[in-house]
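Note that one protein chain is taken out, while the other chains of the complex remain in position.
When the chains are written out, they are named A and B in that same order, and each has its own residue count from 1.
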Amino acid sequence: MLYRESGDFSETYKADSQTFPIKFDRYRYYAVLIVAFLVIPLVINDYWANAVLVPFLIYAIAAIGLNILVGYCGQVSLGTGGFMAVGAYACYKLMTAFPEVSIMIHVVISGGITAAVVTVFGLPSLRIKGFYLAVATLAAQFFLVWLFNRVAWFYNYSSTGQITAPDRTVLGYLVTGPNTEAWSKYLICLVFLTISGIIARNLTRGSMGRRWSAIRDMDIAAEIIGVNPLTAKLSAFAVSGFFIGISGALFFAVYLGAVDVGESFGIQKSFLVLFMVIIGGLGSIFGSFAGAAMLVLLPVLLKNILVGALGWDTALAAHLEFIIVGALIIVFLIAEPHGLAQLWRVAKEKLRLWPFPH
Amino acid sequence: MFPDQFLFGVEVVINGLMAGVLYALVALGFVLIFKASGIFNYAQGVMALFAALTLVGIMDGQVPFSHLINAIFGTDVHHFGWHVPAFAAILMAIAVMVGLAWMVQHFIFRHLVGQEPIILFMATIGLAYLMEGFGDLMWGSDIKKLDVGIPQGGSFWIEEATAFLGGSNFYGFFIDQLDIVAAIVAIVLVVLLVAFAQYTKQGRAMRAVADDHQAALSVGISLSFIWVLVWSLAGFVALVAGIMWGAKSGVQFSLSLIALKALPVLILGGFTSIPGAIVGGLIVGVGEKLFEFLIGAPFLGGATENWFAYMLALVFLVFRPQGLFGEKIIERV
């Protein structure tokens, strides 16, 4: 009943091969965009921006990046924290070296620099597979964190080793620094997320994405039919690095404002983004959004319920939070191992027929 | 007699071997579970923490869930008042870990048979979160001293016996007594585990399950029993690792991070080989300490151990992708 598909047919090849061929899906997508761009900035406040929405947007970009690498191309990577740090430090060096240039350009260039670095660390993937590769990317993680801690040039020789984002504006509105309005932080992250999502969706739908999936499914067979594993794997690393670098730059410049590399980009960050990707669903752009939403919103929600509404002891609440998150992950995986994206796909299929059973 | 730098180097190598053994202890748990069920158990470090917490809790006569009980009922209980001797406490802790293994198998992995490795990995991550919160809730998150009678401190007689080797600036080799005890325990454990796997019926059944689940089922081996057995063994190994590390630094949250040190050991030794865990551990231990001594501290400012262990493992992997002793990866098209 919701999906009125009769009479909805394409007249051109272009219309047939668009991302959302069904009209209802398209309108839903536009509605989400309208709410996100026009409604939320008007009602958002500091807490919602800083504690919930901005981290969600930024982690969603990182999850998209990692999903391309792990979900679409099958190369498990645990170096996400270190790669985000590359994005952050690249952005910092660019911001302090070229203060007149717009921060949007700096973020994109940081993404490019991160893509280059990640490609270098992706070279072992040509020889190593599976969990072994995951542990090898940990080498990248620890090395990068050590590097940014040790080499003073990266933090402009400050005596503390921390980097702080100077104030920058876009179209006259502050986007970094403490005086930024909640809506402007939100909007800049949203703009980057939307563009990243569109690029990622189209890359994964095209021949690039098919090459990646072929490598993931059966890399030897793929090589036999003519997919070059070198370019496919390295391009996956590069594209993934680009998105992760952007998310790292935004994480530093817009969300936190000041970072200490060991604390903010440690191994915990790598595992967190990997969890988002797995829970959301491997090989699905929607899954990246869903996983990021769950792992950002769930702890905040739990905290607000347990401490805020029920008034429990903070230590007790923190322990219970761990237990509930862990139990939810397990229950979830038993019920639907392919993640939230699979649940969504099944729901959508059922909705298309509803109220008819088949 | 010998130049000081050379003697220092030898001391670093010996201590590296000792450290490597401690890493190998942690890695053993990973290997056991991966070998039998193909699951990479992210929760191994948290299991070591939980085992150590349980041991200390039993020994000190702590009331489990005291924080929760006090919060709900408004009471103020913390200790039962008794002290359990170390040996009995260890036996009770082993019983708890066996119970835990059964619960994990029954409630989690029984429902995930046949899933992809990454899903199983994710399930162990959920398990890690769960056990961490549960352990903190049960025993509290403050730091606890673990004392099962293992001596600590440098071993005097070794220092005095070897002091003659160097000049006036050399004071003999420093070897920690705890490390010596840990090395002996680890070697005994490995020998026992290898003997178990080779010569007992259950051990052979375990190897059969590791090889091919279907074939093992077809000869009548109970998969769930073997998995409970394997998780219990891993729990026991986690307890031993938890005791060794907990005696060094107290039982608290950071204990679960020792799992990260075991990962390079696993890569080097191969995910499926028990002797490989020891050899890998030794190589990683010596490699990282020697690197720190020769290059890290003088030229790179120190604190290089963490990433060098991984770099070393990475280099090994490039030449031998399945690790030194792992099963050769055969891919069928």
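Please note the rule applied: contacts are C-beta pairs under 8 Å (C-beta built on N, C-alpha and C of every residue); 3 or more make two chains touch, one makes a residue touch a chain.
As a working rule, contacts and distances are computed from a predicted model.
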{"item": "Chain excluded from display, named as in UniProt, from \"Lysine exporter LysO family protein\", \"Leucine-binding protein domain-containing protein\", \"Carbamoyl phosphate synthase small chain\" or \"Tol-Pal system protein TolB\"", "value": "\"Leucine-binding protein domain-containing protein\""}
{"item": "Contacts of the hidden chain among displayed chains", "value": "A, B"}
{"item": "Among A:Thr137, A:Thr164, A:Ser270 or A:Ser288, the residue in touch with the chain that has been omitted", "value": "A:Thr164"}
{"item": "Interface with the undisplayed chain - residues on subunit A", "value": "46-47, 50-51, 55, 96, 149, 158-162, 164, 166-167, 177-179, 256-260, 262-264, 266, 297, 300-301, 303-305, 307-309, 314-315, 317-319"}
{"item": "Residues in subunit B touching the chain absent from view", "value": "8, 11-12, 15, 19, 76, 78, 136, 141-143, 145, 152-154, 169, 171, 174, 176, 245, 248-250, 252-255, 257-258, 261, 289, 292-293, 297, 301-303, 305-306"}
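To be clear about the criterion, only the chains that are shown with their structure count from here on.
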{"item": "Whole-Å separation of chain centres (CA-atom averages), subunit A against subunit B", "value": "33"}
{"item": "Partner subunit A, residues of subunit B touching it in the complex", "value": "40, 67-68, 71, 108, 111-112, 115-119, 121-123, 125-134, 136-137, 141, 260, 263-264, 266-267, 271, 300-301, 303-304, 306-307, 310-311, 313-314, 317-318, 321-323, 329, 331, 333"}
{"item": "Contacting residues of subunit A [partner subunit B, same complex]", "value": "70, 76, 124, 127-132, 135-136, 138-139, 142-143, 145-146, 149-150, 218, 220-221, 224, 267, 271, 275, 278-279, 282, 312-313, 315-316, 319-330, 332-334, 337"}
